[in-house]
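The complex is shown incomplete by one protein chain, all other protein chains being positioned as in the whole.
Moving on, here comes chain A:
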């Protein structure tokens, strides 16, 4: 395709404007929430009049804190469970492919096509009516893990699809047990996929409303509380807690970037050391 013949400076101006607009679209709502959280008027903080009232209220509001804790627990536990099970499933399917590989694959992916709300209701029916277990965190975690397993499965499968399992053969011939081969070779090469899978499943379950809602009864989670405020009025605490979460995400990414840089530096110096020894 040929670019239309415009002056280069015009093009640069246009693309720069487009870039700015894109970032504005992404970040203005987030900045708005942050501004609102530190303003006296949380509905229209322009110009902001600074206040920490929202944070003070948050500290004293047990429901929000409890909801944050519950969401965090659900997110973490679901991420660990679904990523671990998805890894095991893919390892089994790809390392030891059998006649039923296609069928098993479809069965693993089926939960993807069940609407969250249906999964929530049917899990409630199953645990509550059939097994007589009331809603609690553990049941919510398991139900979330069922759905998140599928996402983790897809993310990891894409990466390990191209993985050469004969590398494990090589490792074993050179003295590694199957577990060592997995830890020394498969795991480092699959690490990016495992990281994306756990991150995605954490976010999915942390933010999940429909599944958790039916299984938790009176136990609050962050999305449930946020949804509740729609009916009973949006409170400043919601802006405060959202801002804190965004802050945590930004800090988390910064930490990842720094650790990657540090890790590369350390690898290089380690290699230098080996060279010195030999």
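Everything below uses one rule, namely that contacts are C-beta pairs under 8 Å (C-beta built on N, C-alpha and C of every residue); 3 or more make two chains touch, one makes a residue touch a chain; residues count from 1.
By our rule, contacts and distances are computed from a predicted model.
A chain of this complex does not appear here, and its UniProt-recorded name among "3-oxoacyl-[acyl-carrier-protein] reductase FabG", "ABC transporter ATP-binding protein", "SusC/RagA family TonB-linked outer membrane protein" or "Transport permease protein" is "ABC transporter ATP-binding protein". From the options A:41, A:177 or A:259, the residue with contact to the unseen chain in the full assembly is A:177. Only one of A:62, A:166 or A:231 touches the absent chain when the whole complex is considered: A:166. Of A:47, A:188 or A:233, it is A:188 that touches the chain left out of the display. For chain A, the list of residues touching the undisplayed chain reads 164, 166-167, 169-178, 180, 184-185, 188-189, 268, 271-272, 274-275, 277-278.
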